[in-house]
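Take this structure first; my questions come after.
Missing here: one protein chain of the complex. Every other protein chain is in place.
Right after this comes subunit A.
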Amino acid sequence: MSLDQLTNEAPAYNFAYLDEQTKRMIRRAILKGIAVPGYQVPFAAREMPMPYGWGTGGVQVTASVLGESDILKVIDQGADDTTNAVSIRNFFAKTANVELTTHTSEATVIQTRHRIPEEELQEHQTLVYQVPIPEPLRFLEPRETETRKMHALSEYGLIHVKLYEDIATHGHIATTYAYPVMVEGRYVMDPSPTPKFDNPKMHKSKALQLFGAGREKRIYALPPHTDVVSLDFEDHPFTIQEWPDTQCAMCGAEGVYFDEVILDDAGNNMFVCSDSDYCETRQSEGHLGPLNADYKERMQ
């Protein structure tokens, strides 16, 4: 091979970028995570060719479970077309050459930065979360040695105090994302910073859910049909976000998680589905919202 060829050929990667030894180490951690749902398994996270905060934990988990026949979907805040989702999708297109999709129902592996698709996931699907801070007690107790003990003893009084302080200050539990959950009555878990709107979807989900935190070097998991209960009080029960009398400006959907889009400097706004695939599928099925370009035509 000539020097010219060597320098012009793209570097060859192992399938899905990670070497086999790293995948085995991550796979062992995933199995432990599945066996003890909600418990954070330490793992030797590698440096990835992207910065921390871009989902290096989720990428490593995805790389370790992904096979050549898998169909991958990547979402960032529900959308397939935002920077983080596009770059991670391109990463796996290049290193694993797997089939890609934006359709929730077609995907076998879905990597997500914080949202769970509106469409119900199925048993053959795996949802991989990118997690920044896996420890739900971290902002209450900075010492890892102490939070380990608290989990070991199932000592979760502190997190209830935190929720109580919300009520004392705001009159309601003001935590809207990374809302702590109790897994199988044993471990309090950070559901990654998904909006609390998605917490109920984690409960007894048919899909396997895997969580990867790259910088913090932790993996945890929820097998299908696992009890995931959002913490609350009898007199202040857990509630999810609601948008009364609001529909998606593009597809007319109601009761989904919305993004607010500011339209001008006069304060006009619109709400659109955060889940871009859900919204596009509805539009292709003929559901139109009032600001959809085809809406007026339809109304005439």
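In this section, a contact is a pair of C-beta atoms (placed from the backbone, for glycine too) under 8 Å apart; a residue touches a chain by one contact, two chains touch by 3 or more; residues count from 1.
By definition in this document, contacts and distances are computed from a predicted model.
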Ask   = Going by UniProt, what is the name of the one chain that was not included in the view, given "Hydrogenase large subunit", "Phosphonate C-P lyase system protein PhnH", "NADH dehydrogenase subunit E" or "ABC transporter substrate-binding protein"?
value = "Phosphonate C-P lyase system protein PhnH"
Remark   = Which of A:152, A:168 or A:266 touches the missing chain? It is A:152
For subunit A, residues in touch with the removed chain = 14-15, 20-21, 23-25, 27-37, 39, 41-42, 64-68, 148-149, 151-153, 184, 186-187, 204, 208, 221-227
